[in-house]
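Below: one structure in structure tokens.
Complex shown without one protein chain; remaining protein chains in place.
Take a look at subunit A:
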Amino acid sequence: MSKTAQRRLLKELQQLTKDSPPGIVACPKNENNLFIWDCLVQGPPDTAYEGGIFNARLEFPKDYPLSPPKLTFTPSILHPNIYPNGEVCISILHSPGDDPNMYELAEERWSPVQSIEKILLSVMSMLSEPNIESGANIDACILWRDNREEFERQVRQSVLKSLGF
């Protein structure tokens, strides 16, 4: 299976270098290991994250693309769907079996036809539209819901800090 994963990852890398969507950069951390990728995600315009460039790490399992990869922001960012340790919690990164209540639609879940590009695009849309119904960072959820101004202020501050200002 590991061979399939490598071939598939190589193919996705080719595709991404040839034609990558705006605001996304992703490539393996080093040439010898295709299973850990570094990604850069641009903060979507017209949101508190605008102007920010966020660094994230993608870790692929050996049975990729059967199982989804894990996405972690390094360092973590303040967002209702990102755990304080940086791990991202969105439906596309979960296989359908993980959700016994069928809370998330099957189409939004991980399946072998999803790709790195689709994951990162989902992450961008997650940044602009948090889903507080299945929150990962409860404090961020509460702040986002009850005091949007303060939430956005804190986000902007950390964006500036991350850019070195």
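Just so it is clear, a residue touches a chain if its C-beta (ideal position, glycine included) is under 8 Å from a C-beta of that chain, and two chains touch if they have at least 3 such contacts; residues count from 1.
Everything below uses one rule, namely that contacts and distances are computed from a predicted model.
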Protein name as given in UniProt for the chain not displayed, "ubiquitinyl hydrolase 1", "RBR-type E3 ubiquitin transferase", "Exosome complex component RRP41" or "CCAAT-binding factor domain-containing protein": "RBR-type E3 ubiquitin transferase"
Of A:R8, A:K29, A:H94 or A:R156, the residue in touch with the unshown chain: A:R8
Residue among A:G43, A:P65 or A:P130 touching the omitted chain: A:P65
Touching residues (missing chain, whole complex) on subunit A: 1, 4, 7-8, 10-11, 63, 65-67, 96-97, 106-107, 111-113
